[in-house]
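Please see the structure below; I have some questions.
With one protein chain removed, the remaining protein chains of the complex are shown where they sit.
After this line comes chain A, so read on.
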Amino acid sequence: MTPSIRSERKYLEILRILAESHEPLGAKRLSEKMAERGFVLSDRAVQYYLQYLDEMGFTEKVGNRGRLLTEAGIAESESALVDQRLGFIISRLEQLAFRSTFDPSTATGSVAYNLSFVREEDLQAVTAAFDEVAAAGYGFLNAYRIVDADPRIPDGHAGIMTACSVTLDGVLQKMGIPTRLEYAGRIAVDEHGAAGFLDLIGYRGTSVDPLHLFISAGLTSINRLVTTRAGVALANVRAVPAAARYRVEVTVGLMEECGFTFPAGGGIGEFNLPKHPYRLSVVALSGMNMVGNAIEKGYTIKTEIGAGTVPFEKIADATGSR
């Protein structure tokens, strides 16, 4: 019987911490990180948990530097305790929204980014696909940055940062506007720029990343959109208090001046989304549209959604395609 984690939330949390770390972690450092997340454990208790994880084959010792996840451990962190993983993606995104510091009135501060991994031999063709989306204005920010010196990038691959639309949520939050990221969706756009959603997946009701799901299920037609102006792109939806409408409109206007793009009418309004009398929907195009276009063309790309934050100018000036 293959070992698996059944009931202990703490095991999953240790696996998650190790999955996010790109270097080995020792028991002391792990117990500090566990405490940050509300699991107070002595170093000795962490040792005990780690010993169990070693026996299960999920972690392994790297000399005396600490532990790393094994392949089985990575798989287990993506399989165990499904109810604990519903809404986990959104929680990661919210963390980044909070950490981003972008100020649209000065076009300074940091933005959240997604990090895509591309085989080096595909890099040129993939960036050409990204450029198509940028030129047509269907990225969240119509720029991207190629990175090569980053420990997260596997050998033989290049990394590409694209701006993640939770940057918008970070901006709204810092203005005191409560924002709640609700759905990822696919949005049909016609030649006149009118847009309506075809499908939605609520971030809090899925353990699988919804944007990857839309792309891999072949439910987008980003390439048709960027070449003919009619097609299906990825977008996401947050709800803000209806009373904040004016402030949101001003903010979206400022972000547009900084080069961010929003669908029809600044993304504010009802579209064909579920209605709520006191809530306003704000729709942003997904940074994943660039990735989606390249995948539609047949390239293999792995993307970490919400991989971190980066100074705005580092990504906005990188390709100059605005």
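The rule is simple: a contact is a pair of C-beta atoms (placed from the backbone, for glycine too) under 8 Å apart; a residue touches a chain by one contact, two chains touch by 3 or more; residues count from 1.
Rule of thumb we're sticking to: contacts and distances are computed from a predicted model.
Peer 1: What is the protein name, per UniProt, of the chain that does not appear here: "Serine-protein kinase RsbW", "NrpR regulatory domain-containing protein", "Putative anti-sigma factor antagonist BtrV" or "NADH:ubiquinone oxidoreductase chain M"?
Peer 2: Not shown, but named in UniProt as "NrpR regulatory domain-containing protein".
Peer 1: Hey, which of A:58, A:138, A:271 or A:312 is the one touching the hidden chain?
Peer 2: Of the candidates A:58, A:138, A:271 or A:312, A:271 is in touch with the missing chain.
Peer 1: Where the complex has a chain not shown, which of A:68, A:81, A:166 or A:285 is the residue touching it?
Peer 2: A:81
Peer 1: If the missing chain were put back, which residues of chain A would it touch?
Peer 2: Residues 1-2, 4, 6, 78-83, 85-86, 188, 196-208, 212-214, 216-219, 271-275 of chain A touch the chain absent from view.
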